[in-house]
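Note that this complex is displayed minus one protein chain, with the remaining chains in position.
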Amino acid sequence: MDILIQNLLNALQWGSFYALIALGYTLVYGVLLLINFAHGDIFMVGAYIAFFVATFFLGLFDFAPWMVLALTVPLTMLLTAGVGVTLERIAYRPLRRKGAHRLYVVITALMCGLILENGNLALLGASRKKFPELLDKVVYTWGNVSVTNLKLIVILAAITVFLILQFIVTRTRIGMAMRGISYDKFAIPLMGIPIDSVIVFTFVLGSGMAGLAGLLFAMSYPILEPYMGALIGWKAFIAAVVGGIGDIRGAFLGGFLLGFIEVGVVAMFPSTYRDLFAFSILLMILWIKPTGIFGVAKTTKI
Amino acid sequence: GCSKEEEKIKIGFNIPLTGDIPKVGEASKNAAQMLLADINAQGGLEVGGKKIPLEFIYEDNESKAESAVNAALKLIEQDGVVALIGPNSSKQAVPAGGTCNDNRTPMVSPWSTNPDTTKNRPWVFRAAFLDPFQGPVAVNFATKQFKATTAAVLFDVSNDYSKGLAEIFKEVFEKKNGADSVVAFVSHGTKDQDFSAQLTKIINSKPDFIFVPDNYNQVALIVRQARDLGWKGPFMGSDAWGSAELMKLCGDDCKGQFFSTHYAAAGAKGATKEFIDRYEAKYGETPDDVAALTWDATRLVLQAIQDSGSYNSDVKKERKAIRDALSSIKEFAGITGSMKFDSQGDPIKCAVVVRIDETGNFVFAESICP
Amino acid sequence: MQKYSFNIGLWALAAVVVALSQFGALDLYIQSVIMFIGINIILSSSLNVVNGYMGEFSCGHAGFMCVGAYVSSVLSVLFFAQDKIFGAPLLPPELAPLGFPIIVLFSGLVAAVTGLIVAIPSFKTRGDYLAIITIAANYMVISAIENMASVGGPRGFMGMKRVVNAMTDVVDIPWMMIWVILGTFMSVWMIRRFVSSTYGKGIMSICQDEVAAEIMSVNTNKMKMAAFMLSSGLAGIAGALFAHVLGYVNPQSFNIMKSTECLVMVYLGGMASLGGSVISAIFFTVMLELLRFIIPAIDTALHFVNILPDSYHLSQVWKWVLIPLTLILLMQFRPEGIMGNKELSDLFPRLKKFYKFK
Amino acid sequence: MNTLLEVKDLRVKYGNIEALHGVSFNVNEGEIVTLIGANGAGKTTTLLSISRLPPPEAPKVIEGDITWKGNSILDMPPHKVISDLHLALVPEGRHIFGNLTVEENLKIATYARKDSIKDIHGDYDRVFTLFPRLAERKKQRSESLSGGEQQMLAVGRAIMSKCNFIMLDEPSMGLAPLLMYDMFRTLKQLNKEGLSILLIEQNAHLALKFAHRGYVLDTGEIVASGSSADLMDNPEVKKAYLGG
Partner (left out) sequence: MSLLSIDGLTQRFGGLQAVSDFNIELEEGSLTGLIGPNGAGKTTIFNLISGFYQPTEGIIKLDGTPTRGLKPHQVTALGVARTFQNIRLWHDMTVMDNIRIAQHYRLGYDFFDAIMRSKNYYRREKEIERISTELLEFMDLRQYAEELPTNLPYGLQRRVEIARAMSIQPKLLLLDEPAAGLNSSDVEGLIKLIRWIHNEFDITILMIEHQMKVVMSLCSWIKCIDFGATIAEGTPEDIQSSETVIKAYLGDDSI
C-alpha cells in the first residue's frame, strides 16, 4: 500500500514536468500546427536563466532565499518567453511569410534546438551547473511514504498552469483566435485579428510556461547541463500527441499518463524493459484512439 | 628562402567534445593541453638527445561510433599522427580501436572499460582497469565496511560500462552472500533525471547498501532523491563517481559515501598531488579521473616514443616503433597509480577506495591490488 | 545510346572511385567519407519515399536501420566468422563475397517487415500522430536490442570486420566500397522506378488528397504498406552496410539523433525530390567532415585579426552550432529545400537528352 | 455622394506573374457595385488586394493606389482594414474555421467590434433568421457542415462583423435557389440601412439585377463599366457574360 502511494506521488511529480512541457508544445501546435522541437531546449534555457537569475540575486544582495525565489519566478518566465519570441521572429516567421511547407518550419525548429544546446555548450563549457537551494527542504513522512514540499509545489503548479491555459484557450476571444489560426491562417486577418500578435502571445505563453517548468525542474533536479531538455522534450511531445495534440486537456492528461506509465512499468516490471513497455502502451492507446485521447478526428467533408 | 617545415610529433585525440558526455571530452582536452604546454615549454620532447616539439590535434567524435571511426581515420590519414589517445567511452573506443588496429596506429584509450576494446588488438592499449577487476573490489570492500549481506544495484541500461559493472558486481556479490542477496537490481536510461520509481523499489527491498555504478552527474541526482524518499543507508560507487564536479552537484548528500576508483585526489602525494594542484590552478576545478587517465595515457605514449630511442620521421615506422615500445613497457608510474600491462594491452593496477569526507574531499580509504 | 550516357557516366565514376581506392590513391579517410555518403544517400532517399512522396512525417528511420544492421551483423558473423558467442562459422568464409549480398538483402527484408509496425497504424492515423508512432517504434527497437544479451545488449556487437576480411582474403579489392556503391545505386534506382510508375505515383496522390485517392480507386492501405516497406527495407540495407563499414554496432548509434539527421537530409534536399535527397546527403556528410578542417581555419583567421582573445580557441564544439545555423540560413533562402519538388531534369531540361528520367 | 473606396491603376503580381494590369474603379457610400468577368479575369485578386492580405496567398501590389475616403491604405495591415475601416471580405472558398463550432465562428467575427454585448446579440438573431439552418447547427463543428451551410456561415460572419462595407466573392456559390434569393434580399435590406457592397458573382445576370453599377473585368483590365441597366443592354457584355 505504501509503495503504491509513494509511486503515485512519484508519478504525479514526474508527470507534472511532462505535463508542463507538453502544455507548451500543444499551445504552439494548437496555433501554428508547428511541432516546436526547440521547446525542450527552450525549457533547458529556462532552467539556465533561472540559474543565472538566482545566483545573481544570491550573490549580489543578501536576500533571503524565498525572496530570491519570488524574484526568480517572474524574471525567468519573462526572459524565457523572450527567447521563444526571438526564435519565432528570426527563424519561424520569415519562413511562414514565404509560404514554406510547415514541415520546413518543424525542421528549422529542430535546428534551433540544436543551436541552443550546442551554443550553450560552446559558450558555457561542459561543466554542469548546480542550482542553488532556494527552498528549505521539508520532508513529510508517513510510514514509508515520503514527500517533499517541493514535490507538492510542482504538482500544484502544473495543475494551476493547466487551468489558466485551459481558460485562456477555451473561454477568451484571443483563445478562440488562437484555435482559428491553426485551421485557416488566411481568414484570420479578415476577422480583424492581428495574426502576428496572437502568435507572439502564444509563444510568450508557451515559452513562459517552459521557463517556469525549467525553474521548477532545476529546483527538483538541481543539475543543469546543455542536453537536459532533449530527452524530456521528446517524451513530452509524445505525451502531448497521445493526449491529442493541440488540446490543452490532452497535453495535461498525456503528461501525467506518461509519468504514470513510466513509473508504473518500473515499479511492476523489470526496469530494463521500461522504454519497450511504456512505448508499447502508448502505441496501444493510439491504436484504440488514433487521434489521441482528446483529439478530434478531422472530419473530411467531401 | 626555402624553409623546411619544423619537425613535430603529432598525437591525435579522438574525444567527445559534443554529444552525450561533453564534460569527458573537455576534461581530456584540459589535461592534454596542460601536458602539451609543459613539454613544449621545455622545447619539446627529448628523444634520443634531440628536443622535438609536440602537436596535439583534437577531433570531436560527437559521442557517436561512426564519427569516432571517421575522426580516427582523419587523424591517421590526413594528419599523419603517430598515435591516438581516446576515444573514452567504449561505444566509440571499440570501433575506433578496430580502425587503429587495422591501420597499424597505436591507440591508447584512457577510460574505456569494455574488454573488446583491446582484445586481440596488438595496437590498442588502455590506461583504465577493467570491470572484472573493479567489481570484486567494490564487493569486498562493501561487505567488510558495511557488514552487508544484502545489496541493491541501480545502473544505466544503455551505458555498457554501467551495465557491465552492475552485472559483475551482482555475480560476485551473490557468490559471496548467497543467491538473491542482491535484493534489487534496477536500471534507468542514460539521460533520465527522475529515479524515484527505481529508488522506491530499492528502498522497499531494504538492502544494506546501494551500489551505484553510474556517472557522477546521475549519482548526484540519485543520492538526493534517495534521501528525499527516506533512505538513510550508505551508497557504494565506482570510478565514474570520481569527478571534481561530484561534490559541487551533490553537496552534503554525498558526504560519507565510498567509491572505488583509480586515484584519490585528496591526500595524494608526489606527482599526483602536483598534477592536481596545477590542474586546479589552471582550470579552477579538481581534475576528475578522465583527466588523470588522459594524462597517464598521453604520458604512456610519450614514454614509448622516448623508449624507442629515436624519432623516425617516417610515420609508419614511428608508429611501429611506438607500438613495440608500448607493448614492452613493463611498469609505468602514472598519477593514477603504477601499472603493468598484460598481453592484451590492459593495465594491471591497484584500485583505491575513497571516502568522501565531511569537507567534501576524496580521502584515501583503502588500496586494493590484484 | 546517348540516352544512357548519364548512367554510363555514373558507373564510370563508380569504377574510378573503386580503382582509386584499390590502388591507394584515395586514403582511407576519404574512402570512409565516401562510404558514409553512400549510406546517407540510401537513408535520405528512402525516407523521402515516405516523408516526401507520401507526405507522412516519419521520425524513426534509424529504428529500421538498426534492425537491418543487427540482422545482417548477426547473420554474417554466424555464417562467415569465428565468434565467441556463435562459435565457428557455419559456412566456409570463402563464400563470404557471395553470401554477403544475400545477407544484406535479407536484412533489408526483415527491416521491411518491421516497417509494418508503422505501416499498419498508418491506415488509421496520419500526420503528427504517425510521427510519434515512428518515434516510439525507434525507441522500442533500441530498447529491445539493449535487452538482448546474446547480441551484446548495450555493449554492442562486433565481428563484422572478420567477415570483411574473409572477403578480402578471397580477392583483395575494396569490398565494402563496392557494396556501398552497389547498394546506393540499387536504392536510388529502385526508388526512381517506383515513383515514376503509375503504380508508385499512387503514393503521391495519397499525399495530395487521400480522400480523392481512395475514391479514385487507389488502394490507399496497400500503397501505404508498399511505401513504408520499401522505405524501411532500404533503411535496413543502409544499416547493414553501415554495420559492416564500421565493423561494430551499438544500439545507441541508431537513436533519435540519427533519425533526425535523416529528416534533415530529406527536407534540406526537398520533399519528393530524389535528386534533392542525393545532393543533400552528399552536402550534409561532406559539410560535417569539412568542418573538421574549417573550424581550425576560422580559429586561426580570427586570431590573426585579433578578434578572439589569445586564451580562447574555437573548438570542434562549434561544429554543431555552425551546422544547424547553415541549414537554417539555407532554408530561409530556399524554403522548399535545395531542389523543391523538382528533379535535376526539370531544372536543366537539356539533361533529358542524356538520360531518360523515367 | 462620398467615394468610399477608390482603386487607381492597380497592378499586382503573384510572384512573377502579373494578374492585374492597371485596374481602376470606385465605390461610393451606400452603393452596390459588382465586378463581373470570366474565370481567371482577376476579380478575386482585386478583392484580396483591397483587403491588404499578405503574400503568399494574396498578390503583391506593384503599382497604383487603393484609397479609403481619400487616404491610401496600401500600408495598412489587414486586420486594421477590418477593425478600423470596417471593411469586410467574404472570401472565395468560404474559409470558415472548421475546428470551431458554428457559434464560435460567428463570435470570432466580432473580435474587432467594440460595441455592447446586446448589439452583438441582436446581430446573432439577424443571422439566424436569415439562415435558420445555422441556428439548428449552432454547436456543430463547422467542418462537417454541408457546402451550402458553410457558405451561409461565411456570409453570416460578414454580417456579424458589422462592417459598413462588405466585399462578397461569389456568395451564392453552392446555395440553393430559395436561400440565394433570401440572401440577396437581406443584403439589399442591409444596403438600404447604409451598407455599401462590392459584389463578385458568376451569374452576371443576377449580379447586375442586384447592383446599382458594374464593372467588367477581362484578363486583368476593366473593359466596360456603367450602371447595371446600361451594362445589361451592352451587346458585348450580353454576348460574353449573359449567355447570349
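We just call them A, B, C and D in the order they show up, numbering each chain from 1.
Everything that follows uses one rule, which is that contacts are C-beta pairs under 8 Å (C-beta built on N, C-alpha and C of every residue); 3 or more make two chains touch, one makes a residue touch a chain.
Not measured: the values here are computed from a predicted model.
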Displayed chains contacted by the hidden chain, counting the whole assembly: A, C, D
Which residue of C:S5, C:Q82 or C:S197 touches the chain not shown here: C:S197
Candidates C:N7, C:Q22 or C:S205 - the one touching the absent chain: C:S205
Touch with the omitted chain, as defined above, among D:L145, D:M167 or D:L195: D:L145
Where the missing chain touches subunit D, by residue: 38-40, 93, 133, 137, 140, 144-149, 151-152, 170, 173-182, 184-185, 188, 202-206, 209-210, 240-243
Where the unshown chain meets subunit C, residue by residue: 190, 193-194, 197-202, 204-205, 208-209, 211-221, 226, 341
Residues in subunit A touching the chain absent from view: 302
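Here is the rule we go by: only the chains that are shown with their structure count from here on.
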Greatest separation from subunit B - chain, by CA centre: D
Whole-Å gap between the CA centroids of subunit A and subunit C: 32
Inter-chain centre distance, subunit C versus subunit D - centres from mean C-alpha coordinates, in Å: 52
Residues of subunit B engaged with two or more neighbouring chains: 17-18, 22, 157
Where subunit A touches two or more other chains at once, by residue number: 98-99, 118, 121, 272, 274-275
Graph class of chain-chain contacts, one of line, ring, star, complete, other: other
Pairs of chains satisfying the touch condition: A-B, A-C, A-D, B-C
Touching residues on subunit C, where the partner in the complex is subunit B: 27-30, 32-33, 36, 142, 146-147, 153-156, 158, 161, 242, 246-253, 257, 289, 292, 315-317, 319-320
Subunit A - residues contacting subunit C, complex: 29, 35, 91, 94-95, 98-101, 103-104, 106-108, 110-112, 114-115, 117-119, 121-122, 234, 237-238, 241-242, 245, 272-276, 279-280, 282-283, 286-287, 290-292, 295, 300, 302
Touching residues (chain side subunit A, partner subunit D) in the complex: 97-99, 173, 176-177, 179-180, 182-184, 186-195, 296, 298-299, 301
